[in-house]
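All remarks here apply to the structure that follows.
For this view, one protein chain was removed and the others were kept in their places.
By letter and in written order, the chains are A and B; residue numbering begins at 1 in each of them.
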Amino acid sequence: MALSAEESGRLAGLLDEHAERTIQRWTELVGASLRGRLSQAELRRQVQELHRAVIEAARGGGFDLESESAGELRAVLAELSRGRARQGFTATETAISVYALKDVLLELLEADATDTALRDYVAFSSLVDQMGLFTFESFVRTRESLIADQAEQLLELSTPVVKIWEGVVAVPLVGTLDSARAQVVMERLLQTLVDTGSPYAIIDITGVPAVDTQVAQHILKTVVAARLMGADCIISGIRPQIAQTIVALGIEFGDIATKASLADALRHVLRLTGVETARRQPRRES
Amino acid sequence: MTAGVDLGDPQAQAIRSDEDVVRVRQLVRTVAVAVRLSLVDQTKLVTAASELARNTLVYGGGGSAEVSTVDNGRRRGVRIVFADDGPGIADLDLALTDGYTTGGGLGLGLSGARRLVDEFDIDTGPGRGTRITVTKWSR
């Protein structure tokens, strides 16, 4: 895919000679596609940087995106796509920043309708394609790592398990529960029961927007697992529409205690433990 | 302890006695740790292996377990193949039903083990033994 030394030389010369016109036109084309979501000055700076990097790479002899002399260009392209990905631009909008160069080159070469110019255009085009693909890949990589980071943060943020009383822990669930998150919640809750030696757990679902069969299933499994370990779970914060869904779906909560609010659940647990302490006290004295 | 585990090669463990079932569990655990399965996934896989190894011993009259690591490009996993030359399973659907047993157990061996792994494949028939392949992937 590399350009020959002569082609590279002609590309560098062309871009250098018409520097102002190229940058102007390039900026215009990109600006039109981004519809003003990036300031003209910012855009112009980026295009200038790209323009400079392309010339530099072309001056290095046989222009090849993979070659060492194109290192600077690759860095600029990667930086550009990272920025676009983080700012929430689409893949198309990002790629256009590079592909616009094709239109600019076509306009520059059109005046000179020779065979060489045509061949050059085809060669330059495929080079721009290569740059576009590189941009696209960096874009996707950035997006993937963003998504992975966010997913992890979400898991961390959204599953706090707090001790609210001696022997009582609570998990206020907020947001949609998917299978992965439910698993994390489940494991963390059960581990906290062991760590704190708490025989009671309150699962508060006030912040869960909807309960479907799968979510209910996850909650049920947690409760059963906790029982196997010797702890009791109380589910609180069931809103009216969720109660209706649960009944409509035919989900059996069986003998699992459910309370309207976290406060009710805590009161329920305290009464339970209160009865137990009352029973044990005479033994301790004796 | 993990020094002997070459992740490239499958490791075989004969299943001839009670103690061999314990050895299968330990082997599977070592490999699962090396592949970095989460603690819960390790536990699920070792439990499934324990059930299947016992089945191999009790119903298949003994056999072997072969533990290997697999890689699908995105995730790594552990694959275990249990093989015996026993009588085979005549009615597979029935054998995979919760609570069905011919051996006096709880009838959760096959069906339970299937729920604990990501992939479960069984090749059996009257008179040609049983070969069960299970795979658990890292998350």
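As a working rule, contacts are C-beta pairs under 8 Å (C-beta built on N, C-alpha and C of every residue); 3 or more make two chains touch, one makes a residue touch a chain.
The rule is short, and it goes like this: contacts and distances are computed from a predicted model.
*Asks:* For the chain that is missing from this picture, which UniProt protein name fits: "Spermidine/putrescine import ATP-binding protein PotA", "STAS domain-containing protein", "ABC transporter permease" or "Peptidoglycan D,D-transpeptidase MrdA"?
*Replies:* Matching the unshown chain against "Spermidine/putrescine import ATP-binding protein PotA", "STAS domain-containing protein", "ABC transporter permease" or "Peptidoglycan D,D-transpeptidase MrdA" yields "STAS domain-containing protein".
*Asks:* Mind giving the shown chains that are in contact with the missing chain?
*Replies:* Per the touch rule above, the missing chain touches A, B.
*Asks:* Which of B:Ile15, B:Val31 or B:Val46 touches the chain that is not shown?
*Replies:* Selected residue, touching the omitted chain: B:Val46.
*Asks:* From the listed residues A:Gln87, A:Ser145, A:Thr176 or A:Gln191, report the one that touches the chain absent from this view.
*Replies:* Touches the omitted chain: A:Gln191.
*Asks:* In the complete assembly, which of B:Arg36, B:Arg115 or B:Arg128 touches the absent chain?
*Replies:* Hidden-chain contact among the options goes to B:Arg115.
*Asks:* In the whole complex, what residues of chain B lie against the chain that is missing from view?
*Replies:* 18-19, 21-22, 25-26, 29, 39-40, 42-44, 46-47, 50-51, 54, 98, 105-106, 108-109, 111-113, 115-116
*Asks:* Touching the absent chain: which residues on chain A qualify?
*Replies:* 186-187, 190-191, 193-194, 197-199, 221, 224-231, 276, 279-280, 282-283, 286
In the analysis below, only the chains that are shown with their structure count from here on.
*Asks:* Per the centroid of Cα atoms for each chain, what is the distance between chain A and chain B, given in Å?
*Replies:* Chain centres of chain A and chain B, defined by C-alpha means, are spaced 36 Å apart.
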